[in-house]
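What follows is a structure written as structure tokens; I'll ask about it next.
Apart from one protein chain that is not included, each protein chain of the complex appears where it belongs.
So, chain A:
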Amino acid sequence: MSPLLSVRNLRVSFPTRSGTFDAVRGVSFDLGRERLGVVGESGSGKSMTGRAILGLVRPPGRVTADRMELDGQPILNLPERQMRALRGARISMVMQDPKFSLNPVMTIGRQITEGYRLHTRTTPQAARDKALEMLRAVQIRDPERVFDAYPHEVSGGMGQRIMIAMMLAPDPEILIADEPTSALDVSVRNEVLRIMDKLVRDRGMGLIFISHDLNLVAEFCDRVLIMYAGRVVEELPAHDLKNARHPYTQGLLNSLPRLDHPVERLSVLQRQDSWRDEEIATPFPGGL
């Protein structure tokens, strides 16, 4: 089966006063109808990878790739007009913090219907019905009230569910979720994940789940890419995370305090320069 999204040798660079800074340095992966986790620390380029796919890297940032295809069609550096038809309709993104990604002076209903109507050109009534249906799908108890509410009137967990409802309304093929639950409490987090998991499964979507939380990704995703300094250093089936081979992945896992394994001192990650550039054993076992 051909992949939904195919990326080869993706690079994102920014000119700075002291030369070019490469935020992403040659990332390659295929995404099918699966949950793909992208894990790394701050500055590893995981968010930039997501933004580059959606064409959200602003100049002077530069995006290049040998290949970036959605269903076989090239989507790299499309003109803004064509990108806009694609963004939201076929690939959508859920951001980390609902407080900053929802428009504070627009009702929630208007924000959901706005994007939906732009992509589907339906009547206001149909858009409203769809919005209410989506709010129900993310388990918001009183959708009519929330439809007319402003973002400050809902909680963080509700805001994040609203974001998911908004992003899934036009039925995209790919959802990119950038730290969708990092701002949430654990109990709310699990609920949001369950909703996302169900929607992604029922609709047969491809999900790119960007997170700094290794264990969460291991439980939630099918496959995990581990990023370090702008490159993918290891790719693993999620259930094999415990058998990670790369010293960086092992170091990350060991530096976490664990309830079931008390230690006097936590082991500290010793970073090696070689991780930045050394040859990677299996960039993608799926083959080119």
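Rule of thumb we're sticking to: a residue touches a chain if its C-beta (ideal position, glycine included) is under 8 Å from a C-beta of that chain, and two chains touch if they have at least 3 such contacts; residues count from 1.
Please note the rule applied: contacts and distances are computed from a predicted model.
According to UniProt, the chain absent from the figure is "Glutathione import ATP-binding protein GsiA", selected among "Glutathione import ATP-binding protein GsiA", "Molybdopterin converting factor subunit 1", "ABC transporter permease subunit" or "NADH-quinone oxidoreductase subunit K". Interface note: of A:32, A:156 or A:247, the residue touching the hidden chain in the full complex is A:156.
Those residues of chain A that touch the chain absent from the view are 41-42, 156, 185-190, 193-194, 197-198, 212, 214-216, 219-220, 251-252, 255-260, 262-269.
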